[in-house]
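Note that one protein chain is taken out, while the other chains of the complex remain in position.
Going by the order they are written in, the chains are A and B; count residues from 1 in each one.
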Amino acid sequence: MHRRLERAQEFTLTQSFVDIAFKGSLYALFAIGYALTYSAGGTLNVAHPISAMAAAAAVSWLLARDQPIWIAGGGGVAAGAIAGVLVDRIVLWPARSRGGGPLGPARPLIAGLAALAAFGALAPEPERPTHALHAGIFRIGGFGVPKLMVEGTIACILALVAVVLLVRATRYGLGLRALASNAAAARAAGIGVEPMHIRTALLASACGALAAVTLFTAPYYFAGRSTPFDLPLAGLAAVALGGLASIPAAIVGAFVVATAQIFVPTADASDAVAAALLVLSIAFLPRGMFPVTRLRETDRA
Amino acid sequence: MIEVREASVSFGGVKALDKVSLSCRRGEIVGVVGPSGSGKSTLFDALSGRHRLSSGSIAVGDASIAGLAPHVIARRGLARTFQEDSLFGRMTVFENALAGTYLRDGAAALSSAAAHAALESLGLSERANEYVWELTPGERRRVALARALASNAPALAFDEPLRSLDESELELVRPLLRRIASEPGGRAIVISDRDVAACAGLCDSVLVLHAGKAIAYGTFDAVVRDVDVRDAYLGVEWRQ
Partner (left out) sequence: MPHAFAPLAELFWRFGIVGLIGLGTWLVLRCGRVMLGNAAFAAIAAAATAPLVARGTPDAVAALAGVLVAAICGAVFGLAAARATSAAFALASLSLWAVELSVRAPSGPELRSHGSPAFVVAAAILAAIGAWRYALSRHGHIAAAVGQDERAAQAVGIDPVRARITAVTLGALLAGVAGSLSVFYPGFDITAYRLHGDIAGLAAVVLGGVGSSLGPLAGAALVAIAAVSPFTKEHAAAVNAIGLLAATIVLPGGIASIFSRAARR
């Protein structure tokens, strides 16, 4: 009896670690989309979930045509990335470039929300895949984990590392950090602001799309344990906890959200945990767990 | 009225202000002079509570303002303007001045009369119904001054009030500052400028800042003859 109880606890612990690794990496990938666009433009891109929705729709369409999972996944990421760039150019750029007017700095924010709502209202709900995605189990300490979940988690973690390296160690990353600090000085130094916005939109959307593809194809989540607001709410809570302007902090925030969510049984309760963490961090940690000194005027507003 | 004692402000490892002192009583005008980056705006931000002191003290009236929020310091009787015009962009000239009367006399309603009087004294009555984005830089500067004057605060801190003003505007504003300082009940006024000549005939004493440190503090005549000031700014002997 004692040994059986120990095994049950092992499974729960193992399951919890798997949950945290899976959800945390997804949330982190989605959250850095918010952090990247905030760094480039100083505003929250409320339309970021469009890349996830487009990715899910593309995956569903390709799988329905019997494409292998790696083609469907790649197609989903590409679709999400393109959708994100289109939103940036068609919706956010006009709202940014015309100044605030009566709406002030809220203009790109409201435009992004409107775009998200329009997309959500017009785009059909993608069908979740039902066929042989269930095949393949890895055994971790006696606990069976769907193969796709493991592969998805590894892909997300590799993507996270790649993004952090990109921002830290490349010319693009230096330009992004310059823009995040002072747009006028960045322009004067020859950094093209709008090309930077486009590249950032592409990268942020690709991250969001990969997270959505991984979540959408994970059979673990097929039993209705996620909601359409799963990724966006958790992503927002992650950046609120970590701090909007920092990518490593957003990653840490994501894993904090994922850890908190393992204590609740249902998807709605998970959303509530994310929402509560979001509000509590705004109230008690207004600059996140890792405050970053910024000169950006919008941070003082 | 305004007492700054050995005030220092640090940002990370950088000392933006290093043990600066000044004293301004009612009826006096003190000028704070220095080039960009010398610490003038940091001093004004410390006066109004936007920056915390890392050491030293600042008092407005008889009370220390350490740790107080900017709006609380304003309620203690300090009104200020900013180096870059900080106007209410979607309000008219009159509405901007009216906002300055928020604390006036503890009144329940904003004082139109005080706002009009402030605009009149700065030659802006005819522009009262225009939006501030329609004004010239000099007019915007005057609107910011009007807003501060409308508050009737006993202590005033004007960050570069004479910048962007043309000759006719200077002829209006300089005597006005002198007048409001020396009227009965008088006000303590601290102004800043990049050019020490701006203080001639206006300021009772001048504090010269260089790289966050005070390099001279005294009357205008004493300051312009100071060797350190000449080394830092003038290079040649000042000729009046």
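Note that in this section a residue touches a chain if its C-beta (ideal position, glycine included) is under 8 Å from a C-beta of that chain, and two chains touch if they have at least 3 such contacts.
Note that the coordinates shown come from a computational prediction; the quantities given were computed from them, not determined experimentally.
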- Query: Which displayed chains does the hidden chain touch?
  - Reply: A, B
- Task: Check the options B:29, B:87 or B:177 and report the residue that touches the missing chain.
- Result: B:87
- Tell me which residue among A:79, A:109 or A:183 touches the hidden chain in the full complex. A:109
- Residues of chain B (touch criterion as defined above) contacting the omitted chain: 48, 50, 69-72, 74-75, 79-82, 86-91, 95, 98-100, 102-103, 108-110, 147-148, 151
- Message: Across the whole complex, list the residues on chain A that are touched by the chain not included here.
- Response: 38, 42-44, 46, 91, 94-95, 98, 100-107, 109-111, 113-115, 117-118, 120-122, 227, 229, 232-233, 236-237, 239-240, 244, 268, 271-272, 274-276, 278-280, 282-283, 286, 298-301
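Note that only the chains that are shown with their structure count from here on.
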- Could you grab the centroid distance between chain A and chain B? Build each centroid from C-alpha atoms only and quote it in angstrom. 47
